[in-house]
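For this depiction, one protein chain was excluded, whereas all remaining protein chains were kept in their positions.
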Amino acid sequence: MYNFKSLREEAYEANMEIKFHNLAIYTWGNSSAFDPDKGIFAIKPSGVEYDELKPDMMVLVDLDGKVVDGKLKPSSDTKTHLVLYRDFKGILGITHTHSPYAAAWAQAKRAVPVFGTTHADHCAGEIPCTALMTAEAVKNDYELETGNLIVKSFNTGNIDPLQVNMVLAAGHGPFTWGKSAAQSVYHSVILEEICKMAFFTVTIDSGSKPLPEHIIKKHWERKHGAGAYYGQ
Amino acid sequence: MYNFKSLREEAYEANMEIKFHNLAIYTWGNSSAFDPDKGIFAIKPSGVEYDELKPDMMVLVDLDGKVVDGKLKPSSDTKTHLVLYRDFKGILGITHTHSPYAAAWAQAKRAVPVFGTTHADHCAGEIPCTALMTAEAVKNDYELETGNLIVKSFNTGNIDPLQVNMVLAAGHGPFTWGKSAAQSVYHSVILEEICKMAFFTVTIDSGSKPLPEHIIKKHWERKHGAGAYYGQ
Amino acid sequence: MYNFKSLREEAYEANMEIKFHNLAIYTWGNSSAFDPDKGIFAIKPSGVEYDELKPDMMVLVDLDGKVVDGKLKPSSDTKTHLVLYRDFKGILGITHTHSPYAAAWAQAKRAVPVFGTTHADHCAGEIPCTALMTAEAVKNDYELETGNLIVKSFNTGNIDPLQVNMVLAAGHGPFTWGKSAAQSVYHSVILEEICKMAFFTVTIDSGSKPLPEHIIKKHWERKHGAGAYYGQ
Partner (left out) sequence: MYNFKSLREEAYEANMEIKFHNLAIYTWGNSSAFDPDKGIFAIKPSGVEYDELKPDMMVLVDLDGKVVDGKLKPSSDTKTHLVLYRDFKGILGITHTHSPYAAAWAQAKRAVPVFGTTHADHCAGEIPCTALMTAEAVKNDYELETGNLIVKSFNTGNIDPLQVNMVLAAGHGPFTWGKSAAQSVYHSVILEEICKMAFFTVTIDSGSKPLPEHIIKKHWERKHGAGAYYGQ
């Protein structure tokens, strides 16, 4: 049988970063790592403390939501991950946290405007916030529909999930993704920092305006795309 | 004589968690552990620093408020604990802290609305805030009446203390309880996190609306009751 | 010659507590310890980093502001300490910090209302804020006049400095005092906690009302005076 050891280790490391960066307390939050060739991802088991987590506890799940391997139940948010891996082509890791500033923007049901270059360095547009889920969708399949709401907000807003790699699930909290599980949790840290600065900004002046488009574009292009010149 | 060593150790461990989680400074805050068969609880001695606390310093008190065993005076809040153990059947541990976000909501005399799923995961309704105590009740027995005000706010609001295991004593601070002293302090940590997020939320938008009932119910039921599927 | 070693050590220990409790960065803040029989206090030298501080660096100053012993220049705030020791009979230690929440209330030139029992446990009234200093007083002797403004705000408000052992110097920051240098810095920690909670409270609801007098009085008397029953 194919060995998913490294996929589990990648998921495990990302989950431990959630704890290290104080993005969640107790058992909250979860990261997963995806193998697109096998169509399988490794995800945190449900309700396990970070201090007790071990790489081989990571649960392997396929894109139908079936547990392929693992002694424990996968995260209760597993189906949200599944939808994102299925519909956002090219992403290989997902992180969900309850980091307080991002959760607060989600609770206020507000997209985060691009107030500064810290934000523009990472996203060329506002961080979208989904709609609230209808009673019907909740009844159908809550976690799957959470994924659907996220996908819908990107489709409706014509947003590229490879450029804006973060979202606020309204009334809930942030989901971030990336080219690896490690990158997805890195994006969670950056999202929390962006949300903290945006919180301070609107508290100083509730009428604060976003950056003009030409500055957003410039900062985004410093770090991303063909003309990027940030880094080595 | 029956040995209360483990009850004292349970109370001691919970008190040390108050300190560990930065829920109080100096001598503030207190936890207790209850033995319902004996009708006795072990509680922090009054005004002792957490660093100096030892398990055998925990004071044993019965439900009439009589010190059964212990060289030190029990917490000045002992009678509040007593009322809660007497009136909230089934709780086995209580924690009181002065954690700043929860204290601020108590000082603003505001119940905390269910702004997000972090809250709904733990309480299916708002976190109640008691009324302020009348001059007459203060004169009668301040700490006992603090307990009575808490019980009254649950009775009036028809709230089940086994479902909503936390309250804000108006102008004072939080009390939380649970199926053990350890769980009561765990609820204090979660309450502070909920209050922090709620503080950020109303600061971003003072008109923020609570979650709709169908999402609150869903999140509560993910973690509690017959259909719960969170955890192992 | 009389040995001031223990007075210096007491002042040194209090100054190190400023650093330990994050009440000031770099060289900001200062504590002193007073010997009323000799009319001399030991105070932090001006502009020295806490990490470099040693007990024998503490400067001995008399109530005329004369340096009695010490190789270094005393704190630039020395004359403020002097006025308080002279006019507030019975205080034996003073601490001045730039702790951010207390400094913010001072910068907003607002007395801190008694919003909760955390405050009432330590002060039976609001924490006063002085007037701003006139140009004339600044020209005369800034640090001495800072002390005079503090004393004046207590006289005008008919406040007992042994009951309210903390003040905000308007546009500047907090001064606290007590029965020892150690107690004065303990009061600085508590003041910062009170100011943090008060900040959260007015941010949640700018119309928050102070506690009614009968609750303030009760909490104060739990911890202070003849009928106190808090502690051992």
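Order of writing sets the labels: A, B and C. Residues in every chain begin at 1.
FYI, a residue touches a chain if its C-beta (ideal position, glycine included) is under 8 Å from a C-beta of that chain, and two chains touch if they have at least 3 such contacts.
Predicted model, so just to flag it, every value in this text is computed and none were measured.
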Where the missing chain makes contact, among the chains that are shown: A, C
Option touching the unshown chain, where A:K19, A:K38, A:K73 or A:R222 are the choices: A:R222
For subunit C, the residues touching the chain missing from this view: 25-28, 45-48, 72-73, 76, 98, 100-101, 103-110, 132-133, 135, 138-139, 142, 171-173, 199, 202-203
Sites on subunit A contacted by the missing partner chain, in the whole complex: 115-118, 186, 189-190, 193, 196-198, 200-201, 203-205, 208-209, 211-212, 214-215, 218, 222, 229-232
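Keep in mind that, in the parts below, only the chains that are shown with their structure count from here on.
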Same-residue or different-residue interface between subunit A and subunit B, half as cut-off: different
Chain located farthest away, centre of subunit A as origin (C-alpha): C
Whole-Å separation of chain centres (CA-atom averages), subunit A against subunit B: 33
Junction residues of subunit A, two or more chains touched: none
